[in-house]
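Here the structure is laid out as structure tokens; the discussion comes afterwards.
For this depiction, one protein chain was excluded, whereas all remaining protein chains were kept in their positions.
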Amino acid sequence: MAAGKGKVLLAYSGGLDTSTILAWLIDEGYDVVAFMADVGQEEDFEAARTKAMKCGAVGFILSDMRREFIEELIYPAVQANAIYEDVYLLGTSLARPVIARGMIAAAAQEGCQYVSHGCTGKGNDQVRFELGFYGLQPDIKIIAPWRIREFYERFAGRSALLEYAASKGINVTQSKAKPWSTDENLFHTSYEAGVLEDPNHTPPADMWKLIKAPEDAPEAGEKLVISFTKGIPTKVEVGSTGKTFTDAVDIFYTLNNLARLHAVGRVDIVENRFIGVKSRGCYETPAGTILRAAHIDLEGLTLDREVRRIRDAFITTKLSEQLYNGLFFSPEGKFVRSCIPESQKTVNGEVKVKLYKGNVIIEGRKSEEQLYDEKFSSMDELGGFEPEMTTGFIEVNAIRIKRFGVGQIAKGLGGSDIKAAYGL
Amino acid sequence: MAAGKGKVLLAYSGGLDTSTILAWLIDEGYDVVAFMADVGQEEDFEAARTKAMKCGAVGFILSDMRREFIEELIYPAVQANAIYEDVYLLGTSLARPVIARGMIAAAAQEGCQYVSHGCTGKGNDQVRFELGFYGLQPDIKIIAPWRIREFYERFAGRSALLEYAASKGINVTQSKAKPWSTDENLFHTSYEAGVLEDPNHTPPADMWKLIKAPEDAPEAGEKLVISFTKGIPTKVEVGSTGKTFTDAVDIFYTLNNLARLHAVGRVDIVENRFIGVKSRGCYETPAGTILRAAHIDLEGLTLDREVRRIRDAFITTKLSEQLYNGLFFSPEGKFVRSCIPESQKTVNGEVKVKLYKGNVIIEGRKSEEQLYDEKFSSMDELGGFEPEMTTGFIEVNAIRIKRFGVGQIAKGLGGSDIKAAYGL
Amino acid sequence: MAAGKGKVLLAYSGGLDTSTILAWLIDEGYDVVAFMADVGQEEDFEAARTKAMKCGAVGFILSDMRREFIEELIYPAVQANAIYEDVYLLGTSLARPVIARGMIAAAAQEGCQYVSHGCTGKGNDQVRFELGFYGLQPDIKIIAPWRIREFYERFAGRSALLEYAASKGINVTQSKAKPWSTDENLFHTSYEAGVLEDPNHTPPADMWKLIKAPEDAPEAGEKLVISFTKGIPTKVEVGSTGKTFTDAVDIFYTLNNLARLHAVGRVDIVENRFIGVKSRGCYETPAGTILRAAHIDLEGLTLDREVRRIRDAFITTKLSEQLYNGLFFSPEGKFVRSCIPESQKTVNGEVKVKLYKGNVIIEGRKSEEQLYDEKFSSMDELGGFEPEMTTGFIEVNAIRIKRFGVGQIAKGLGGSDIKAAYGL
Partner (left out) sequence: MAAGKGKVLLAYSGGLDTSTILAWLIDEGYDVVAFMADVGQEEDFEAARTKAMKCGAVGFILSDMRREFIEELIYPAVQANAIYEDVYLLGTSLARPVIARGMIAAAAQEGCQYVSHGCTGKGNDQVRFELGFYGLQPDIKIIAPWRIREFYERFAGRSALLEYAASKGINVTQSKAKPWSTDENLFHTSYEAGVLEDPNHTPPADMWKLIKAPEDAPEAGEKLVISFTKGIPTKVEVGSTGKTFTDAVDIFYTLNNLARLHAVGRVDIVENRFIGVKSRGCYETPAGTILRAAHIDLEGLTLDREVRRIRDAFITTKLSEQLYNGLFFSPEGKFVRSCIPESQKTVNGEVKVKLYKGNVIIEGRKSEEQLYDEKFSSMDELGGFEPEMTTGFIEVNAIRIKRFGVGQIAKGLGGSDIKAAYGL
């Protein structure tokens, strides 16, 4: 055993990989404090604590981050309609900043000079954790065993891990490994690797853990009314039970349960990782799927067109990339998030939603904001509108268009042949 | 009757409004040629011709634009993933350029100095038609009766229209008007106005004309394999029948029929019109909904990340706005469309899709392009990847992040309190 | 004389046009209050007051808006590096919001139901004023005589105006009209129309009113040190005199005087008006030109790269368009401006500037912010940098690039011929 090298805070999951890392770090001469974040995953935290201590950890910290995860990460993402490459709702990405923050706080409290994690060298999570660590504490030291040749060559296959664990007395009587990897928190469950690495391999039916298949959802759908205040969900009324929820966490869990039952929120995507590799992932995002659809719908009624466009081009896109790439604790992350609240001041009102066998069906929406004016919008009455004004609007918008056409004609691209000017 | 003022080509639908306009233009001293575009709507074109001639038209032109609509408008929109305000697939917008082009060609052929249409003064279509006309023929003259005070005050209600029609011998024994307006073509059917102007009024079940309700779709779903070449759908294989389609029009109609059966493609939205009014619309877009989902999925496998990002920010957004606002025949429309082909050169491959009660479920995809490399992407083997390289990648990306953190700490925003720097 | 129609607040300049409008409005039956904004233009306000009252105005309001113009409009524009079409520093645009706000406040105070102005129907200013009026008071009524056929046909030429003025006893013994139009405020002077409408006509030397020609500037240049706090200029030290200025208005006027002397700030541009017409304008923007150059330079030292990029793409571009198009008092204007302060938190420091015969030469800059680290940036020492890290950075960035190359080669576009893949 090597001499004392200092104290490491290790992101611990209780599984084979991080248990091995724990033991290996001790072998290498570090004192190790195991850290677990409760971000809503199904987990036997007590068993994990026992295992960590048995592995030789000098301490174990369990930090409940569920409320801050929902309030500080998920709800701002809902406000911004965050999405990655049109499909992925960023479930893993969103959890990383709260965990990184929890770890930096715990490292300070425990006097750790190092933080460590069990992320592989090809994935996004290593980047998200480490940029988060550096953003919060620029001088922190990081140990990433799966990028240390000595470690990754020694533990090149599962059998090497099992053998080492056995030699350390680490209990590995776990169920047979599934042919894919998974990450779980209250926002989503992800599946990747293993059989999923063939992008044409349809995910097996028994892979999906949380959300029912549309075929298995009940024939009776569910009706909800979701209220938003400044773009944040503040009330959910459930049609079938008549119950109402107003606490941020209660709202979220209620939607999660209903979406799971009604088969809402499964996706399958080939996405582009930050490190430039394409990767196939399957995700279950129950509540997030409902909230995004409802929030977008309410913005239709309550958000100005141009504010929306600028927000879409700038906040939605950039926030999503920043979350995916692990750039939450960065100057640009701070900047972009500072612009969200102003964009949401008018996003107040409620949306009627129906869940049915995988569908999130919008059935109506209302708001006290007055950006929509039924009378003025009406096609059946003038409602104060003077149609002649539109003539001016069109004529002025046509000025550029006409000049371009005149120019094309003058260049011989026009006449009866102006279509050529448009490559038609 | 006024003296001869010239010849007008009128966009004619066969309905009460455009029949009234036809007769009124004749009253005003114009010769009128009625023009109908076949863009795939269900319509008795022969009956419309008879009616137009009976109203006094000096000619009637029916132009079949279905193939050009699919090949020149819809498929480029599929390549670009065009969508308006996250929800609307632009079904009405997409038909307008082909109709405008058909009208300008017909006006030239018939020697018309004027074009006219029956669009109201509050909508988008007046803008789309007129900017299209001006783009293609800058000196064309436009008559928009619903923006002429004399006309819109005289025909302020439906009874005035009916009375006038009766006086002109125009057959109005049509079925009772529905409490909403509709526009139909092979890409979509839209519903707006009337009872839908209350945005909280759930669309009545009998409104939806083409696409079944999810509840009414068959329990047995349908599996498809859709092939794309340079981002354009070039083959569809239907699982249940084993049939294969390769013609652009056949592919489109096949997908339309299956999507309608399986309840795919209904949306309900409050959108922002070009003239600044918010408007509620319900849309049925069967084939378009499948194609967009499949195309986006295949891009995940075959399109470079950065090409995609630039394309999303620039082509997708701008093309969608241009289509919605009627700026297809514009310099910027021409410019943006010129950039699509290069973006799609690698979008070759096929996507497995399952339709089930409203869901479009992606089940896999494959491609000969090699942007995805299973071995290199694998989480289970190194496949030529050196994990240490990622350390460098992270460390270099962290340089900015750390400097910012150091600066914040120096300003007293950091230390144990660096969270304050991030407003947390 | 017509019956009393109400009270109008007229934006009055003291010139022939607005004096005519004043008298004409009275003819039309309105009571008119003349309003003048002091935004730093050279003007005999007392003479204007006398003239307005003699024309029949029921009141005259002079509002000194110089400080709010500088502090609330110009300095935020400096923070955002606002510029229109790469050249125009928005001098006229920036004054319009303060004037519109002053007028709406004065109209309320004077009990006016109407506001009026003398802008022509082809320009930007009509749009800027009127959208500003509507934004601040949606139910205000606007009278724009130059867009009223009765008015513009009656006063079609200068002689008609002169004749009418004479008939009303309005003093028109002004100096001979210059062959261009001008707008002046403390930020800039503009020249357009008249002989300048030929875009190839070089502006006559005697046109430029404020800023010397480079040829006429003194051989001895001037050195300045300009300090910024959160992106706002907070101190100017003048090398030649040793004087220091810290008041916002003093700083601005000092820079104006020096830039004028040293020939800084003339431009000549063909720009695109909001109404779609191209227009040639010549502008003198003395202080603004120095401040923009110095501010951009300091951002190089103190602003994070990614914050800058997002800010450039979003705030700079959008704010500039909004100002130009008169959309300051709009939801999107409010939104975009709300994002400026966070972007400027680190823009603290000072810039050394030399003025010399038209040139603004940056000679150095410094800051207490620590985003630039001399040692770490040094090419001559490692300063804590590990060069191997860059290998990882490059290799990971190359993953996408290599995959694309491999794919191109596989398609037969590569081998010795991969240049073909790049169209070379």
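All chains are identified by letter, namely A, B and C, in their written order; residue positions are counted from 1 within each chain.
Heads up, the rule we're going with is that contacts are C-beta pairs under 8 Å (C-beta built on N, C-alpha and C of every residue); 3 or more make two chains touch, one makes a residue touch a chain.
Keep in mind the model is a prediction, meaning the values are calculated, not measured.
Check the whole complex and report which displayed chains the hidden chain contacts.
A, B, C
Of the listed residues C:Gly14, C:Gly91, C:Gly123 or C:Pro233, which contacts the missing chain in the full complex?
Selected residue, touching the omitted chain: C:Gly123.
Among B:Arg49, B:Arg66, B:Arg101 or B:Lys318, choose the residue that contacts the chain missing from this document, as touch is defined above.
Counting the whole complex, the residue in contact with the absent chain is B:Lys318.
Contacts of subunit B with the missing chain: which residues?
Residues in contact with the chain left out: 275-277, 304, 306-307, 309-311, 313-314, 318, 327, 330-332, 334-336, 338-339, 342-343, 346, 396-400, 403.
Which subunit C residues touch the hidden chain?
Counting only subunit C, the missing chain is touched by 72, 81, 85-87, 101, 108, 120-123, 126-127, 130-131, 134-138, 144, 146-149, 152, 181, 192-194, 197-203, 214-215, 266-272, 275-280, 296-297, 300-301, 305, 308, 312-313, 317, 327, 329-331, 333-334, 337-338, 352, 356-359, 361-366, 371-374, 376-380, 382, 385, 387-388, 390-391, 393-394, 397-398, 400-406, 409, 416, 418-419, 421-424.
For the chain that got dropped from the picture, name the residues of subunit A it touches.
304-306, 346, 368-371, 373, 376, 386, 388-397, 399-400, 403-404, 406-407, 410-411
Throughout what follows, only the chains that are shown with their structure count from here on.
Quick check for the class: compute each chain's Cα centroid; which one is farthest from the centroid of subunit B?
Taking each chain's C-alpha mean as its centre, the farthest from subunit B is C.
When the centre of a chain is set as the mean of its C-alpha atoms, what distance in Å lies between subunit A and subunit C?
41
Would you please write down the residue numbers of subunit A that are in contact with two or more other chains?
Subunit A, residues with two or more chain partners: 275-277, 313, 327, 330-331, 334, 338, 397-398, 400, 403.
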